[in-house]
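In this view, the complex is presented without one of its protein chains, the others remaining in place.
Should a chain be cited, it is by its letter among A and B, assigned in written order, with residues numbered from 1 in that chain.
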Amino acid sequence: MSLRRMQSATSKPHGDGHAHDHHHGAPQPLSPQFEDIDQQNESYIVGMWTFLVTEIMFFGALFFTYSLYRTLYFDAWVDAHKFLDILWGTLNTFILLTSSLTMVLAVWAAQQGKKWLMISMLAVTILCSFGFLGIKYIEYSAKFEEKLFPGKNFDYVTANRMYKEHHGAGHVKGVAESPATADEAHGDESHTDDSHAGEAKAEESHSETASHGEAGHGDGEHGDGGHGNKLHGKTEIGMLMSKKTNFDNQPKEGFNGMMAEPTQAIALANTDREAQKEAARGRRAQLFFSVYFAMTGLHGVHVLVGILMMSVIIWMRVVDHIAVKDYMPTELVGLYWHFVDIVWIFLFPLMYLIS
Amino acid sequence: MSVTTFKSPGLEVEKGPQSTGADEKEPVNYLNVSNTIASWLLTGDHKRIAFMYLIGISIVFFLGGIAAGMVRLELTSPKGQWLSSEAYNKMFSAHGIIMVFLFLVPGIPAIIGNFLIPLMVGARDLAFPRLNLLSFYLWLAGGLMVLTALLFGGVDTGWTFYTPYSSIYANGNVTLCLFGIFTLGFSSIATAINFIVTVHKMRAPGLTWFRLPLFVWAMYATSALAILGTPVVAITLLLVAVERTIGLGIFSPELGGDPVLFQHLFWFYSHPAVYIMILPALGIINEIIAASCRKRIFGYEFVAFSSIAIATFGFIVWGHHMFATSQSMYSSMVFSVISFLVAIPSAVKVFNWTATIYKGSVDFNTPMLYALSFIGLFTIGGLTGLYLSSLATDIHLTATYFVVAHFHYVMVGGAVTAFLGALHFWWPKMTGKMYPEFWGKISALVVFIGFNVTFFPQFIVGYVGMPRRYHFYAPEYQIWHILSTAGATILGVGMAIPVCYLTYSLFKGRKAPQNPWGAIGLEWTHAASPPDPHNFLETPVVTWEAYEYTKEDHGHGHDGHDAPVTLPKPEKEEVKV
Partner (left out) sequence: MAHGHGGFEFIHHSDPNSPSHIKHPTLKEYWVTYFALLALLVVTVALYLYTNFGPAINIVMAMAVAILKAFLVVRNFMNVKGGTKLIFLWAVLGFIWFILMFGIFMDYLTRQWVDQSGWQPLPYMLR
């Protein structure tokens, strides 16, 4: 049995002879495994919806992960989201909503059999999607420059410093004023407030973070200065804490750059509470950005796939390929595209509008 | 209205350059309609796709079996003799990954489901033939990725890929393996979409839901599980792969992430996955028992709803794999209770089968032998699952060989046994040839004996404390391991015998009649053996209930439905050894 064959006319008679309602201007070919065109249409749409259910569960796991960590680390979430620019986010949402409209107009045009209207609407949708991706690129590269990409690149202290430089010391909506928050107290070991003699070095260690990869948690603990004496590896514990000490003289790179040379014993002698909290906030911010990049990245991949599908349909329609004589492929891509839009509708407030 | 026996259309194949050497009288069927490579590789015919799956899946089963053999061989001595510990870890991981993701999850749906569902619902093909073909190629691609990862370097995380070992510390080809499994997930989803839409939209006229064969109900439930669960594990494994490559640390404890979150998300799919593996098997047993006892399945509606119930409940018990983690006691208790409840629909099925067999006119053919051994082994497997659902005993038994024995009883004693039974039962339909009945019975017996000798000692050795996935173990366990390995050898022989005679029967087997079992079902009464490329020449109109065997056949009256179906006499022929 070949892949697609046109069947002899077994459709029901058209009845009264008048044209069917104006929504179904374009005729459709019937595949051999189906009995009539309505069965075929509904089958395709149910099939696509079944696929969208899988997509709901696909993103759902990430939404759950986000909700979980937001519940556990709410203050870090609030603090970290200030780096996300609401302007770009709103613009992206607007672009995506508009692309949804043009998509649905393209489907309408396909149903009417209006070839060039459909192609142009699809082209506008693609343009909107590229706009979306372009803005995402701007945002991502900004994050990378601000040292907010999880892994080797991440450096919360620097990021905060750059943020303060750009935005001044003014209030940011939703950011907790004082670093001493309840949940951070839980997470850190209780220490006295004396700065310990063994506390290691100052900000200069930042420049080495790229190779050492302990950026996320290492730097915060070493403070931003003003935290008392820092003996640079003079004591044994200082040596332990020093990034330069390497017990086997071999660089150890983990898979994500986090497990670099182990230089600290588990029981930290660091008693500086402020530094601890900075460190914790840094780590949790890295977690926030992991979730952020995972979710928006996955969404971006879906946008890309959508662009690909729309381009294929445009090309096929231009060359009058037989498969797109039917409006159904366009409608199915439309369903997919609206789903992608819905994911962003939820992503936008969750990521950008945390308060 | 009597069932009209389908007569082949008389469309005869002329002997010519394109024919497969079919005799002048041999009708056109899906196997001989064309035999170019392209007609197979680009086919939309669900039957051909099922056949291609059969070949591929048999090969991977063989590979997984080799891995199992190596594991069992290694376990004959307490300190191991042939493999390093790392290699041993890779071996059991390979066995698990191949068997779970390449064989059990796709297996019965892709082969038996693909072949039979359109035939059973009276359709010409599945709803989306090209999607079906895509599903096959996704399976192939994913399978090749996984096998490459396993063979060139290996993966030693176990098939469960627990973080943070798999995401941060493991060396090996974890990322490639994960991408392979991700692809396999999409294959599974594609097949499931096809089945769901076909069962909803393409049933023949008169074929209401409650006239469907119970296999179709089971496959529908399986497909629902695949749709709702697979994407979760897909994204979870993707996150692990991303953590390994780019560094987004979602499960990383260093950042405050939770490794147990991985387990939650993983088991949210993997528990429904085990039901994906067993539900089709349960469906198959319905068919075999009904046909071999010539009797309607007792409590048809209960069995149909039990499939749905297993699917639904299966989604809310995932935590019972995590009793020994930091999962809270309260949620563990909830999972424990629900896990007990999920045993009920399975028990409903077993009781109903027993009631069906009672006072049926039982024919102990090969499929029936497999079905009977299924009932026994599945019951044992299921009951031992209850020991694991109960929190107190689970603390003692979890991560021991008791668990290994439990799931092998349901997976091998259950799903694989049913798969073999299905293969034998529908072999005449799929290939148009009969397998030799004597050898079929021998292999059923050998498999049963081998299986029990392999896995029953594992209950014992697990109970007395042998942990799973251990390379070195205490010497007092050795006797049980040796017994188990001996059984594994017998089991291997038992699995090899069907390969031989089934392949033989393809070429030299006796030609099968249309309905050798005298069974009721559209695939038997209305489609040829092997079927026409379009399954039916005329769309069947169904006016009879499922399994409506006549008074004469099963000795019980009807409850006043349509006039009983007159059944063609079962066309049994003499057994030739």
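Some observations on this one:
Here, a residue touches a chain if its C-beta (ideal position, glycine included) is under 8 Å from a C-beta of that chain, and two chains touch if they have at least 3 such contacts.
Small disclaimer: the values here were computed from a predicted structure and weren't measured.
The shown chains contacted by the absent chain are A, B, with contact judged over the whole complex. As for the chain not pictured, it touches chain B at residues 169, 200-201, 228, 232, 253-257, 260-261, 264-265, 268, 315-316, 319, 326-331, 334, 534, 538. Not every partner is drawn; the one left out touches chain A at residues 5-12, 14-15, 20-21, 23-24, 27-30, 32, 36-39, 41-42, 45-46, 49-50, 52-53, 56-57, 60-61, 63-64, 67-68, 71-74, 86, 90, 93-94, 97-98, 100-101, 103-105, 108, 111, 173-174, 183, 186-187, 217, 221, 247-248, 252, 254, 259, 262-266, 268, 276, 279-280, 283-284, 322, 325, 334-335, 338-339, 341-342, 345-346, 348-350, 353, 355.
Quick note on the criterion: only the chains that are shown with their structure count from here on.
Separating the centre of chain A from that of chain B, both taken as means of CA atoms, is a distance of 37 Å. Taken in their complex, chain A has these residues touching chain B: 1-4, 32-35, 39, 42-43, 46-47, 50-51, 53-62, 64-65, 68-69, 72-73, 150-152, 187, 216-217, 254-259, 280, 283-284, 286-287, 290-291, 293-294, 298.
On the side of chain B, the complex with chain A involves touching residues 30, 33, 42-45, 123-131, 167-169, 189, 192-194, 196-197, 200-202, 227-232, 234-236, 239, 242-250, 252, 254-258, 261, 265, 268, 533-534, 539.
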